[in-house]
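One protein chain omitted, others in place.
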Amino acid sequence: MADPVQFTGPHGPKPKTPFSRRNIMLYGTLIVVSLYYLVPLYVMIVTSLKGMPEIRMGNIFAPPMEITFEPWVKAWSQACTGLNCDGLSRGFWNSVQITIPSVLASIIIASVNGYALANWRFKGANVFFGILIFGAFIPYQVMIYPIVIMLREMGLYTKLGGLVIVHSIFGMPILTLLFRNYFASLPEELFKAARVDGARFWGIYFRIMLPMSMPIFVVAVILQVTGIWNDFLFGVIYAKPDSYPMTVQLNNIVNSVQGVKEYNVNMAATLLTGAVPLFIYFVSGKLFVRGVAAGAVKG
Amino acid sequence: MSSKVAAMPMAFTAVGIFVIATLWTVYHSFTNSKLLPKSELIGFDQYQRLWDSDRWILSIKNLAIYGACSMVFSLVIGFVLAALLDQKIRLESLFRTIFLYPFALSFIVTGLVWQWILTPEFGVQHIVRSLGWESFTFDPLFNPDIVIYGILIAGLWQGTGLVMCLMLAGLRGIDQEVWKAARVDGIPAWKTYIFVVIPMMKPVFVTTLVLIASGIIKLYDLVVAQTSGGPGLASEVPAKYVYDYMFGGQNLGQGFAASTMMLVGVLIALIPFAYLEFGGRKKHG
Amino acid sequence: MNSVEIKNLDLNFGAVKVLQNLNLDIKQGEFVVLLGSSGCGKSTLLNCIAGLLEVSGGQLFINGKNVTWSEPNERGIGMVFQSYALYPQMTVKGNLTFGLKNAKMPKDEIEKRVARAAEILQIEPLLDRKPAALSGGQRQRVAIGRALVRDVDVFLFDEPLSNLDAKLRADLRVEIKKLHQQLQNTMIYVTHDQIEAMTLADRIAIMKGGKIMQLGSPDEIYNRPQNLYVADFIGSPSMDFFEGHLENGVFTMGDIALPMADYEYANGPVSGPAIVGIRPEHILTGDQTAGAVTTQVTIDIVEPMGSDTLVYSSLNCKPLHIRMDGKAKVAAGETITIGFDPVSASLFDPTTEERI
Amino acid sequence: MNSVEIKNLDLNFGAVKVLQNLNLDIKQGEFVVLLGSSGCGKSTLLNCIAGLLEVSGGQLFINGKNVTWSEPNERGIGMVFQSYALYPQMTVKGNLTFGLKNAKMPKDEIEKRVARAAEILQIEPLLDRKPAALSGGQRQRVAIGRALVRDVDVFLFDEPLSNLDAKLRADLRVEIKKLHQQLQNTMIYVTHDQIEAMTLADRIAIMKGGKIMQLGSPDEIYNRPQNLYVADFIGSPSMDFFEGHLENGVFTMGDIALPMADYEYANGPVSGPAIVGIRPEHILTGDQTAGAVTTQVTIDIVEPMGSDTLVYSSLNCKPLHIRMDGKAKVAAGETITIGFDPVSASLFDPTTEERI
Partner (left out) sequence: TELEVTHWWTSGGEAAAVAELANAFNANTDHEWVDGAIAGSSGVARPIIISRIIGGEPMGATQLNHGRQAEELIEAGLLLDITDVAEANGWMDVVNPSNLLSACTVDGRVYCAPVNIHSTQWIWLSHDAFEKAGTAVPANWDEFVAAGPALREAGVVPLAMGQQQWQTNLAFGALAVALLPEASWRAVNVDKDASVAAGPDYTRVFEAFDDARKLAVGSNVNDWNMATNMVITGEAGAQIHGDWAQGEFAVAGQVAGEDYSCLPGLGFREVLDTGGDAFYFPVTDDEDIEAAQKELAALLLSPEVQVAFNLKKGSLPVRGDIDMSAANDCMQKGIEILNSGGVLPSADMAFTQDTITQIDELMTTFWNTPDMTVAEVQESYAKIIASAD
């Protein structure tokens, strides 16, 4: 560097303390709010590691005096529902088998819809879209019987395919909204360029649009995995006992009280059930925000 | 042509499911269907009974309170959190994850956990009392006057993370020069948020409102898991009324009438939205 | 046979009529620029030619074939967009070959064409890069290459330079010009930058509100504008206009009388009220004023622009611009003598706004 | 007392040093343009002056007051942004008054200031409109008005015209110039458009990589560039450079020998290898060649640009640009005689790249 210059008066960056009032306020608020969000998780984890006697002593916030994994084992493989005493494990693979095709199908359908709505603007598109948005508000319960009848006619009732259709239908409104907004935000010229290059509807979709849509697909995957994995109503109504998802088992474990409520097992079961979506959140949080930004902001 | 073929599932869902099922529901709300749908019409009896029912009125009130509070608080909390996270803070992604993770949990789980934390015997009240404040009372789930707020606490816990995410995305999309302009004008940050930034985020707010509102209308699992509508009927909500009558009470007609009323409400609420979304922007087609 | 023929073209967006009864013939190998202010329908016209918008009425022929109902890729056109619209996830090579693969062209033919285009455009070393790793100019070349490999008859450009900074814009303009000289394809080029239009075009079509106001060579457009709109639109700064009276071949404005003996009338000499339009560089200054009609004006602002200097002044209370040599030393507030050159002026009818 | 004084300014983004030990003094009422290619630190410097970025080292004075640690609104500066950054949901009036209201200024004072600004900028009829209902030019005026009402000493402009089309750009340029003449405030203006820089500035600071390469009047910058970078950067098309040898006041390149007797050397005559830079308009053609050193070149491309014509050619296998009169009739392939004017040329040292 050149020779040091002598300054009088303020120069360089304004001096700051790490504990300025602003920082205390800012981080203070964030930490306090974080507590509100974290306490339930803490309670769940702590409780799931305690034995029943300790729980009965009453302080749900106290850390376990003696850590036991018994409740986890029980929740996973021993808890009973009626006669079946194999805990959540029974439902886990069912959930996986339901979730994967349902997520795939619902996202594929919704993304194609969004693409058609955003780029091809056929007649009546907006009317369909309006109805779809309306559909987002229809309480699921109302649709149970009509859909039972529809699936019966299609021969898909209690089949995996039927469940996939149901999830696709109910995921469609919000996902279509997100995809439509996203595709509308991509430069229209790309679409035109591809048409000049002779690509047609599907060519453009697969070769041009899809590769550019990572962020919104991440959002869709997260939303759908969460929704479908956590679904109880459709799982229990449109599946059969041998294909019930994990949430049905969870509901059974939590709601079939045998003597005293085994809170520790309930909490362990709850955590186990939530593990998959939680895992997906933790690994893809950043992408999620980016994708939401892309899909939600552009009206 | 392919575009129309590709849109078939959507058209089918829109018309085949949402429209037909809605019409089917509306039609059957005028019948005396009990366990199974029947088709003889009986006029407005179901509606008359519906609006005579204290429980229905209470459900509507609860939904109104919950809906209003949930909208306001979700937006306010979500926005404030997003604004805080937008201050170039350290550990942003950690905080973001903390706020967002509850969204990964189902309402059943949420309801269960919060039921537990809010139970006076061993939850928050117990803890505060054991710290020496003997008269402290916090029993939202067992006090009919405030039970709906107990549900709200859990609902907000689960849902504000997503709102925060949407808002954060919106904030990041704001032209940075506007911020600079406001600083040069000497506008404090909070005023800039309220008078400049928020009005610029209309599209985000619209999307967010659709998401929140569609969730609110369908509020059911959380109530069932947390209070089963109790104490008494104090935390009943319309979706639960529908469900209970359709399946518990074996009075499909009554359930359909209730759901028809809900749909009417949705339609009324959607008209301004549809206007915002489609009406004002015809030009860009 | 014309390369592109547009007959009575109409285009509406709903109730909005964007193009109305538009006719345009473009010869093989011609470079036609569509010039006009924002929103006048240039892009719309180009999109109609490309088949990206469905026409509401009229016909389109390319190389004599009626393509009104053809798909974009069947029309023998290639298009270069403002943002280049390169497929971001494909390499340069992928971008170039996408159209060919869609057309199921044999592999070796594809290779041949890519090699040729890459050579013409000098992008061989870039073939494996993604668009994000290219500079603005390189991207543009790839975008042109995409049309080139498809061996099309007609190139369509929609403001391909307007996203770039001035320096690059100037360079690429020259490249496009060279390319046209080399390929001899028909090119239709949309811009709202006059310099681009003037330097590139064989013929310029000036558009306004979905209509073509004048179609002619740059020289014609610049020196013999057909109407007031074109006269005002072309040139920066634009022509200055002064109202006056034309009588017996003399144009009078205020106390200045300009003999218009050498002026080329559009339809022979006329009399009556008229508007004269004079370009800044046609105002004579210094030694040049000798022998011309002169007057004195006071300088308001001086804008040195390097190669020349622009002087703002006024005459008869109307703004008057004067373009002087870059080395002229003048200052605001000075009074100078200026002269008029009737031959390079333009006269217009105040009511029809047409050239007299 | 200088209006703006920047002393040894440093600015880092983390490890990236964007501005290094930068010094700049700006006099009261001066119009200084910061010119440079993209990414050279112009906006960064402006943001430092405005207080929108915290400096990493050095000091800033505005009107003699040390403002290094002051908030932006306390510095007596107003800023106009590239995107204008108008508050979209407020009316024009709301935009103008938001800052004043926030400063708790009395109502009638606010009214007075708005009225004055609106009059100066001629936006009275627009006061109740929202920004979305304004044209680009009107928006810009409102953005300027926002600084105007605050009655600031220093106006900062960050590429205020670069979002506009050419015609509007030219018009608004003039308006800003007029405004400056009227207000006599200090103005610092960032651009990468040379024409803007040349026409607006009292002094231009050419920046490169966070440093100021040359600070001087437009005339100095254009005609006596301090170094190769500035010489190459300024002018469109830019100077053409030819390597050669300078010996006894004669510059030799290939078989051309230019006597440099009248050349103004920066530090007196020198000898050794040198580079000569010649602007296209300083190439003499036609009658002008009489008496000058001449040579013959072949024309590659002709670009008629209306007011003048640009000719592309080459000399010693290097590109050569020639600016000719707009009415010159030349065609590609022709061979013409050109002459050189040593006085208007520039000489550079090939190693230091500084002006000789």
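Here are a few things to note about the model shown:
Order of writing sets the chain letters: A, B, C and D. Residues in each chain are counted from 1.
In the analysis below, a contact is a pair of C-beta atoms (placed from the backbone, for glycine too) under 8 Å apart; a residue touches a chain by one contact, two chains touch by 3 or more.
Remember, it's a predicted structure, so these values are computed and weren't measured experimentally.
In the whole complex the chain that is left out makes contact with A, B. Here one chain is not drawn; of A:43, A:144, A:208 or A:292, the residue touching it is A:144. Only one residue from A:26, A:237 or A:275 touches the chain missing from this view: A:237. Contact between subunit A and the absent chain runs through residues 80-84, 144-145, 148-149, 151-152, 157-158, 236-238, 240-242, 248, 251-261. Of the residues in subunit B, those that touch the hidden partner chain are 34-36, 53-55, 119-121, 139, 142, 144, 227-234, 243-251, 254.
The rule is short, and it goes like this: only the chains that are shown with their structure count from here on.
Note: centroid distance subunit A to subunit C, computed from Cα atoms, is 54 Å.
Across the complex, subunit D is touched by residues 175, 177-178, 180-188, 191, 195-196, 199-200 of subunit B. Within the complex, the subunit B residues that touch subunit A are 1-4, 6-7, 9-11, 13-22, 24-25, 37, 81, 84-85, 87, 89, 93, 95-110, 112-114, 116-117, 121-123, 126-127, 130, 157, 161, 165-166, 168-170, 172-173, 202-204, 206-208, 210-211, 213-214, 217-218, 220-221, 238-239, 242-243, 246-247, 252, 255-256, 259, 262-263, 266-267, 269-270, 273-274, 277-278, 281, 285.
Note for the complex: subunit C touches subunit D at residues 37-38, 165-167, 170, 173-174, 177-178, 181, 192-195, 198-199, 218-219, 222, 234-237, 279-281, 301, 303-308, 310, 312, 323, 326-327, 332.
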